[in-house]
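Structure provided below as structure tokens; questions to follow.
Only a single protein chain was left out; the remaining protein chains are all shown in position.
Presenting chain A:
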């Protein structure tokens, strides 16, 4: 601003000169000495800051003091670095460093920005956070829970608007235990009465595959893989795993890790890649290995072997070691191979049952023989029923699982050894059924207890020490405590 045409607000004179104080420009009135105006001390970069205000996580106005714990003062440089970061882990560290004690709303915004979700999800999560924060169930919870609540709001809005994200990612961002996150998430959903769809593994796997640093920029050429091909192959493997009982009820992340590893190996199944263990692969891809991923790899390989056997043109025996080369072929024709495998298995079972029934002495009609061999119950027939139980089926029924309809046998098997469970009969079954733990046989003599019976003295006396025993016990305890104190 030029000195000409200005009036001093104190005395009204127009005699104003430039009188810089060190590096700061100042306009000073000569008559009274008051400073009319001054320039800025520091210069902002030309063209505005690197991070535009709308993309920062600073909020313009403050909500009520209850929601405030501290001030967020990010520097411009840290923000530009933040937005350039690809790795989520690095972002977590930045988040902790720059967000000294952020407000809840700011944290929700920060999480949304890190995950790079769209505007809708961000707004929705802010709304949910406000609702949840003011709900009476969350008013008096600990600060740690309130922090976890921010992540849960983001998780909920992502699920509702079809943005695939796992609980594991949120707990990693918040640096909290995933069980704690899950518990608060479920409480929040219950209290706010919101319905959220469940996530499908196949949706999340794309995001998961992107985390692996396996492109040609990060690793040498022979180990590199295009992210798109990797994702496609991994999705096919996960779908196959879902069809064969490996996915149901399991945590999704180890399955995705196993699928990604096998996909990577099968895209170029040369000796070099096949020698790579899961450990090494995770090291190269800079991903933290999970213990259960090894088991999933073994399970998926087993399924692939079962299907690989059905390929008509494969002559040699298919083992987990050489099945990787066949993976592409198996995945392309997986439905046909599944059907073939099922049919082969059924035929084999039928032959087996006919053979074993032919050996046993013939009793009754042929059809009842077959049904006897084929019948089974999943739980033993030692049934424990209460007299007042209205369900009172005294006689355990035999249940037929096989989709072929066979006549049910009404005479029960009070078998001493329980019949094989359905896991052994069907080709694909969940591993917990195939390797079922042996159940301890329940004593059946408790069915006639009434609760009001006479209790004989002798029974009770067995639970009480005689005076001599009590004295000995006390003496021994005293001696033990003496020796303990002598030792220490």
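By definition in this document, a residue touches a chain if its C-beta (ideal position, glycine included) is under 8 Å from a C-beta of that chain, and two chains touch if they have at least 3 such contacts; residues count from 1.
Rule of thumb we're sticking to: contacts and distances are computed from a predicted model.
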The chain not rendered here carries, per UniProt and among "Protoheme IX farnesyltransferase, mitochondrial", "TATA box-binding protein-like 1", "Pyruvate dehydrogenase E1 component subunit alpha" or "Centromere protein X", the name "TATA box-binding protein-like 1"
Using the definition of touch stated at the top, determine which of A:116, A:460 or A:486 touches the missing chain.
-> A:460
Return the single residue from A:13, A:186 or A:319 that touches the missing chain.
-> A:186
For chain A, which residues lie in contact with the unshown chain of the complex?
-> 166-168, 178-179, 182, 185-186, 189, 193, 195, 197-198, 200, 243-245, 248-253, 338-339, 342, 346, 377-379, 381, 383-391, 393, 395-397, 399-401, 403, 408, 422, 426-430, 432-433, 442, 446, 449-453, 455, 457, 459-465, 470, 473-474
